[in-house]
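Omission of a single protein chain aside, the complex is shown with its protein chains in their original locations.
Labels run A, B, C, D and E following the written order; every chain starts at residue 1.
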Amino acid sequence: MKRIARSSLQTAVNLVFFAIIGTAILSATYYLTRDTIAATVEQAKLKLVSQLLPPSSYDNDIMQDIHTVAADEMLGTDEATQAHIARRDGQPVAVVLEAVAPDGYSGKIALIMAIHPDGSLGGVRVVNHNETPGLGDYIDIAKHDWIKTFDGRSRTLFKDEMWKVRKDGGMFEYMAGATVTPRAVIKAVNRALQYFEAHRDELFIADAQPAKGARK
Amino acid sequence: MTDYLLILIGTVFVNNIVMVKILGLCPFMGVSKKLETSLSMGAATTFVLTIASGSSYLVNHYLLGPDLAYLTTLSFIVVIAATVQFTEMVVKKTSPVLYQVLGIYLPLITTNCAVLGIPLLNVQAKHNFIESLLFGLGGALGFTLVMVLFAGMRERLEGADVPAVFRGTAIAMVTAGLMSLAFMGFSGLVK
Amino acid sequence: MTRLHSFHGGIHPLTHKKESTQSPIISAPLPAQLIVPFRQHAGDAAKPVVQVGERVLKGQLIGEPVGMISSSIHAPTSGTITAIELQQIAHPSALPDLCATLVPDGLDEWGVRQPLNYRQLSSDELQKHLRRCGIVGLGGAAFPSDMKLSHPVVVDTLVINGAECEPYITCDDMLMRERAEGIVRGIEILRHALGTDSVLIGIEDNKPQAIAAMQRAVDDSSHPFKVVTVPTLYPGGSAKHLIKVLTGVEVPSGKLPTDVGVQCFNVATAYAAHRAVEHGEPLVSRVVTVTGNVEQPRNYEALIGTPFSDLVALSVAKPDTNRYIMGGPMMGVELPAVNVPLVKASNCVIAASDALFPPPPAPMPCIRCTRCAQVCPVELQPQDLFWFAQSHNFGKAQEFDLFDCIECGACAYVCPSSIPLVQYYRYAKSEIRARDLEKRAADLARERHEFRQFRIEREKQEKAERLAQKERAAAEAKAAAATVIATPVDPTADADDTQQMRIDAALARAKEQAAAATPKNTEALTPEQRAEIEAIEARRAHIHELAADAGADDEPPKHSQGN
Amino acid sequence: MITALWIMIALAALLGMILGYASIRFRVEGNPLAEKIDAVLPQTQCGQCGYPGCKPYAEAIAKGEADINLCPPGGEEGIHKLAELLGVEFKPFGENAQPKPKAVAFIDEQTCIGCTLCIQACPVDAISGAAKQMHTIIAAECTGCELCVPPCPVDCISMVPIEEQLTNWKWRYPVFKLRQTS
Amino acid sequence: MLSSPFITRPLTVDRIMLRVLYALLPGITLYVWYFGPAILVSIALAVTAALATEALMLKLRDRPVRPFLADYSALLTGVLIALSIPPLAPWWLPVVGTAFAIAVAKHLYGGLGSNPFNPAMIGYAVLIISFPQEMTQWLSPQGMGHSVLTYGDQLRYVFSGVLPVGMQLDALTMSTPLDTMKTQLHLGMPMSDIRDLPIYGRLAGKGSEMVAAGFALGGIYLLIARIIPWQLPLAFLGTLFALSGIFNLIDPAHYAPPLFHWFSGAAMIGAFFILTDPITSPTTAKGRIAFGIGAGLLTFLIRAYGGFPDGVAFATILMNMCVPLIDAWTQPRIFGKKKGSER
Partner (left out) sequence: MTLTEIKDIAYNGLWKQNPGLVQLLGLCPLLAVSNTLVNAVSLGLATTLVMTLSSATVAPVRSYVPNEIRIPVFVLIIAVLVTVVQYLMNAYLYGLYIVLGIFVPLIVTNCIVLARAESFASKNPVLPSAFDGMMMGLGLTAVLAVLGGLREIVGKGTLLSGIDLLFGEQAKAWVIPVIPDYHGFLLAILPPGAFIGLGLIIAAKNWLDLRAAKKVSSQPAPETLPEAAQG
């Protein structure tokens, strides 16, 4: 019995020793790189935003100017997201919204878009999708420029029936053999614009406390 | 209930851990020469993987929390390695017969990417405890399924007139490729 | 009417039986020379009991059974034994076997014949008699019939095999047509020996005349035997399948028919039993079909040992004949040469030509079409057996019941890929058997090796003990001496030194002794012997040196013992 | 940082204790693998593998010290069996370990001087005879290991390949031309 | 020395394959009748590619070329691939698919008889995954499209991708009936409305239902000629019928009726010509039933819920993976052994 106890203890001490050293090294690295990582992540997001909005068009710290958007059917989201607000000289220039097209050919398509206060689109990007490679994936900017056709469109200029693929009588091009995907994206963007119309004013009010901790 | 069923179907077939997620390949290739051993290996992995996903959920949820996320990998792998080592010792003592069959393969489970991959995916997907368990179980069942099927085919291939340069692992790889091609048929089944 | 049963599979090849049933059985003339193999039956070969140059009478014992499964061999006619040597026989290996060459004297003089009344004999006595008379199964397997009559369990049905399911062969058919009475008498003898009540005689429906003749003979004999017509279906003549058809009983895999209370004999065996018991004639001749590519296909009653060439000459082989098959086309063997002798199991010889039996097209890979499985009477999966056999995966083949295969050839007959399936099975079976033997030999070797290790260990220990005893005695003596002489040298150092010296000496002696140790089967060595061995040892050491110089690769194995 | 340390220490201590406990509690002796390997080896005891007999070779394999392709008497078949048992790839024989055809030793009884040296060399006691008497080899028990050949001072032992006879004849693997005749 | 038996029945591999090819003729004829001759070009391309690849691989593997080319199995693979891709496909599509099928799925495994996967279906799967766009543009039946391509036009398109002036590929092609159904259901159209679309005929797709019937006819010939076992088509079609029937009864707005399933897509050709590939299907009767049921189930699942409009190809290769195990676990009782007794 004693032998067992001693052995257990010995083993434990041994393992603990390595654990301490390991944890120490790890923690050190973590604390050393933490800020760089945070900066890099921010930078990456900024880079995405810059595809939607020219950086010269705003002058605020867009990453800090946040409005939390509750989950909404119109946006296709099922948890709260963050909208970033771009301002120039304090005046809102655009809001960067996340939306989801739930009815892609193979599941959800995650979108991000910049909407100007007048309801026109700064641009749309697909951030995540599972569409068939080679068929439905032309919505991805890495594959095709199709997504750029949204640039500058607005619901004031184009009526609801124009927000369709050409095949259904709308204004959007599509690739033969894959119309489910563009339909889903167009529908989602259109609905996001409608959401914007309904919530325009509150969207441009930044959260009182753009706390860091709120980030996922 | 249906949700849980879908998780199970999704992990076993649609997002099969080996064929689609490409995890756990070393044991998949290494222990699939014989049907019996692959079944046993599957069983052992199922056991460890289910425990690992459960306990790593607990570790992650109750010990680490969001602030210590950087310890995730470290703590998970230590828990897993200990589980495997413990299982090995217990099996060795309590059931020599089972140990005969699994003996060589048990330590291999530690280095099965799937065993660490599934807990990490669990964290990424923010699964709750039951979901984590099911995800682990489903992943392991999927692992067992493809490994057993693969072993069956490899046993049959032993008799085939495979070109010399392809004999052995090369044709096994090609077979695994065609299997994963087949598994693509499941895509879209569970969205 | 007996209700008939059926078995899975089977095939309907063209029977080609008409050709050889047109004329009655005739006796083949005495050949110039008879070659009688000593192994004509399943089991161990018989032991020759005659000398070269000895004159023998017809029916005289020339080979005596050895062991349990074995049978007697008799002189087929009177004449002189001119040789007992290895000669080519009808075997697919084309390897020779021990045969007696008998030059007939033309008298065909019978030795002593001792007819018996079977009713007064016990089963045991009958069995002994049949063994003495060299009666073996004439249905193909040539299994000693006496063995088949001894059975530990109750046998209630005797099945008589008159199916003759193989194409071309008609010897049983003709025998039944012409000698039905003898057959029925033989059946009664076998029935008596077995002690069964029910006797079923199964004959395929393509032999109406044989059926009629047998029915008549049975009616005449007033025995309650049943002649049953069974459908023509190859391999309906296989004992287990005939039993299934006639009685509905399936002989379990790996078991004998007697285990389910049935025994099966061929009609010709029954006839031979009749001749042996009621005429005292040992088995020295049989009916054999000569057919195929010959001018006069027919059946002969021929002496065992008749070269096939003689029989073929009688029927006149057509000029394009290029090989001969003993047995039927489904299960027979190709003769290595046409002059090999007729044996007890030879029911047929077929002259073959490429026109008659076109050589099969080159085999293609198996396409798993399972036509073979559809016809396999044992319900095996021949394509799997083939797959494993061709990849030398014998364990799996055995797992898939390779040893239940009766080698009937039905699978190969239908195989669209023309794969010689049966040969693969035979290959696999003989490899497995060889491996089993090897395994047993290895186990034996391990045992012997371990025993040897153990013995050496024990001997070493004993020797060490003996040595220690001697040492102790010597040390005591020396110690006594030392005190007497009383040297001024440091006693401890001296003690150590002498101790060391003594140990060395002892070790050397022990080594020497070990080298000359008495191994198994040897008595204690005399001094002369030891001297001689020492000389040898020296020579050997020299040889070793030479060998070592000659090259490193000749190095003796690391553990060469004894030095 | 401090919490991290504490957590890892607690975790490590706990698991370490469990494992340390288990290592004593569930200790197992012996090596059943070597025995399994030994069962596969041909027991010729010839030492051609470089080990003094089959058992030591089996132990060496079990310890992972020896390759599986060192036993010529076992043949390729033996390697396949070992590969299967150990779950490793088949490995062909090396240059200097090619199997020879099976043979048994034969003592030329005219030349034999009855020195008993061969008897001592034979690992399976397959030689009978006594000193100064003619020796004979019990063919059925001879494993063909050739160990008795070098010790013989008068070179009277030769290895005779086992010939094919009716009793040990085997059906051949069907060979037919699938290759082009060219 | 040869072993017994010395006689054989003269039905050889090439004759079996040839009969299967004959049995495809009614279906192909109807195909040409309804969709024009483009399919013949596809078949010719695929067959040429199949034979060329087969010959090349045999040469590389140092095996005799002639007997294996003459066994028609490669040819059959080629024809089946051609029948499963859109007829108006660019020339390289059947060529790439067939070459992959023969080279990788067949010859890397040792050629005829050794391949665990159905080569034609591997070829199809590779194509639909790699070139989904080209693989989803099917010809509309004759008289359905706004214009009709002449034989020469079809040829020219296949080889150069150029259509006659004023014609658009869009106008000539459509997605298959199954695909359209899937898309429309996705868009929320109820089943009844979908069936009123002009591309549908009485049972399923206009034209394609007749082609399916043609294949069924050929299949019945194969059944009668005992070239294929009955268990496979029966179990497959039965399962498909039963499942689609049940779902159609429960929710007719979202699930197509059984006959629709039978006569659209590859169900018929799959049941009689593809699942029945002897080399890649189980060898036991029970195993074949299990195989057929499994394939039927998977086909229905993929059609009803999956990402692909048709599931026959994937169901086939998924079930191919199970064949060794099915075979091992459905070994029949052998003569003289009790059922379920340990082998």
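The rule is simple: a residue touches a chain if its C-beta (ideal position, glycine included) is under 8 Å from a C-beta of that chain, and two chains touch if they have at least 3 such contacts.
It should be emphasised that the depicted structure is a prediction, and the values quoted were computed from it without experimental measurement.
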item	value
Chain not shown, its touching partners among those shown	A, B, D, E
Residue of B:Val59, B:Leu74, B:Leu149 or B:Val190 in touch with the missing chain, whole complex considered	B:Leu74
Residue of A:Pro102, A:Gly119 or A:Gly134 in touch with the missing chain, whole complex considered	A:Gly134
Touch list for chain B against the chain that is not drawn	19-26, 28-30, 70, 72-74, 77-78, 80-82, 84-85, 89, 107-108, 110-113, 115-117, 120-121, 124, 161, 163-174, 176-178, 180-181, 184
Touch list for chain A against the chain that is not drawn	10-11, 14-15, 18-19, 22, 25-26, 29-30, 33, 36-37, 40-41, 43-44, 133-134
Chain D residues touching the omitted chain (full complex)	15-16, 19-20, 22-23, 98, 173-176, 178-179
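Keep in mind that, in the parts below, only the chains that are shown with their structure count from here on.
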item	value
Least hop count linking chain C to chain E through chains in contact	1
Chain E and chain D - chains in contact with each	A, B, C
Taking each chain's C-alpha mean as its centre, the one farthest from chain B	C
Centrality ranking, top chain (CA atoms only)	B
Per Cα centroids, the chain farthest from chain A	C
Averaged-CA centre spacing for the pair chain D and chain C, given as whole angstrom	31
Chain B and chain C, separation of their C-alpha mean positions in angstrom	53
For chain E, residues that touch 2 or more chains besides their own	3, 110-111, 114, 307
Shared-contact residues (touching 2 or more other chains) in chain B	70-71, 74, 78, 155-156, 160-161, 187-188
Chain A contact footprint on chain E (complex, rising order)	130-133, 136-137, 169-170, 173, 175, 183, 186-187, 307
Footprint of chain E on chain A - complex, ascending	103, 105-106, 132-135, 175-180, 183
Chain A-facing residues of chain B, complex	70-71, 74, 78, 187-188, 191
